[in-house]
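All protein chains but one are shown in place.
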């Protein structure tokens, strides 16, 4: 079941840099890794934008997004009480039941967005969390050090370790690695895991139109043929991917 | 000289019904009857909207507008401090030097917008003011009864006289009549004036693209051939018009 | 409640709103959002004789109020359609239109033969595909090639045959007339308009195939003109589309001569756009005191 609705904006807050958090009411409890197609009502752009669930609690859906172009810029200008179009939850999400053993979560930049809600859902499994940023870090609190091991890496060493997050994780230490972030980061992680026979799940990104699996605009090549990121993903098992 | 600029919005106030007042800073003192091409920056419409100067004082330009479609709706949603595109002042405006003798100003609905600033500019000439509305009246204060004779007419008799403003003016009583409002109202006034040999000036409306006289999209037929409402008008002498 | 029901090629459409080919899959994804049985019909994803993987590279690109796509007809093939997807479509209580493409005349003919024995209500022959025998120029560009294709298909086709015109045709009125003469029962138009986008930083065309198809509100004024031209050029009914996003848009197409309409890109903009359009059609007719939508079909 998915919801196609006008929702009133509860919050649309500037977090830092070009990162914002949008909060809307939503009845449906999403799975971690699922996403929503979001569109302002009076924008001069056509297609809704895919944004992952960042957190969900007590009917409040939180979406963390980076202003990276025209559509997200328009969304960031919307005010509390404005109506916004929210279609979702969409996609497969992570299959929590499969996530057992020693788990690492590896996020990069705005790719950390879906990982907070994932973490909350597998907190009892005490995953280690690796987060990489360019310079400014954001939303670290949620992943809080009292909850699990938190390794923060910035390219300039501003906060935490200096370098790339991929240099600070030894995938062999884990049974399962979960990753979301820039393509190049995910590729490195996936390759390392496949080499070491570590189970790996990645949340993929592709331009979308329908977001529900109808237009075939968002397919990726997998070992089992074309798969739709919006419907068959966005979460894929690394063994299916052709990296 | 005209200005083509991004201006910061000082005020964008709901007056009543679907009437709003927009206030921006502007260095150039406009002539009464001139107008501006107004456009929000992120709207999903292409063409700026022509809006008359409603008032101008101390560098503050006031525009009174009715939300009647998509563009004006978008303008009405803009907030204080947002940037807005303002091109103007444009058009000929009223030639104050020509306005002598006993003057009547006849406005209808949102057509009263340009008449307040006109009135302020010819206050010393003590014009009589006739204003017609459908039901709710607005912005009457500016035309204040202490300044001149003010005759208010509403179709439902809610405020002032009941009926059409055209039924309450005897154009013969005046040397000059100035009108702005719905086409049908202006036509009646112009015809009456031409019949009675009373000088009459009307502010005309046409769809516009450039607003500066270049595209020839806004022409009206006059006795002297096609005239551009944006450049040769919007104020026309009744004797030129083919009503 | 005005009467929105339309007879089209002998089928009853409960309203004139049909989901456009390629934008609605085989209906099942949108049926998770609303009951797609409320639509007048659904046109299937474009089918080819053999299954196709479609194009590599970027498949979607947004333009000002438009969408470019280069899906490349990814589809399961006619045989799979007949054994599987048609059953999905058939469970929704609405008309099932099979959109059929092909690169050779034989592709079309074999495909039609297979569909003849299926449960599809209407075949929509998509003649915008590149014609491999004619050097890649689409069947839908030159009226004489279209005529031959449609005529051959007509001879073996036992389903109502609707031919989908390409806006890239040399002349829309000539193309429309040629398809009518060749035996089409109806026309549908427009397919997407050939267009281009360039990634100026990468210094290359966004799409691997250079050009891609433009759809959405941006093309509506062009589509409306072409639908009007077609409706004037032929006596067979016309199914209009191209940028329809609202009841007002739909009414424009109907007044211009479309008996039914299709909605494509608007499904992406808002998933239940088709329902909004049906509602707005009804409201418009009521507000104007029109009791039957057929009263205004082609009045311009």
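Lettered A, B and C in written order, each chain numbered from 1.
Rule of thumb we're sticking to: a residue touches a chain if its C-beta (ideal position, glycine included) is under 8 Å from a C-beta of that chain, and two chains touch if they have at least 3 such contacts.
It should be emphasised that the depicted structure is a prediction, and the values quoted were computed from it without experimental measurement.
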Chains in view that touch the one left out, judged over the entire complex: B, C
Chain not shown: contacting residue from B:28, B:214 or B:243: B:214
Contact partner of the left-out chain, one of C:50, C:158, C:204 or C:279: C:204
Touch criterion as defined above, residue of C:46, C:66, C:237 or C:264 at the omitted chain: C:66
Chain C residues touching the omitted chain (full complex): 63-66, 68, 141, 170-171, 193-198, 200-201, 203-205, 210-211, 214, 217-222, 224-225, 228, 243, 248, 251-252, 255-256, 284, 288, 296, 299-300
Residue numbers in chain B that touch the chain omitted from display: 1-2, 4, 37, 39, 44-48, 85, 87, 207-219, 221, 225-226, 231
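Methods note: only the chains that are shown with their structure count from here on.
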Among all chain pairs, the one with the most C-beta contacts: A-C
Chain A and chain B, separation of their C-alpha mean positions in angstrom: 53
Chain A and chain C, separation of their C-alpha mean positions in angstrom: 36
Chain centre separation in whole Å, for chain C relative to chain B (CA means): 47
Shared-contact residues (touching 2 or more other chains) in chain C: 65
Shared interface positions of chain A, touching two or more other chains: 44-45
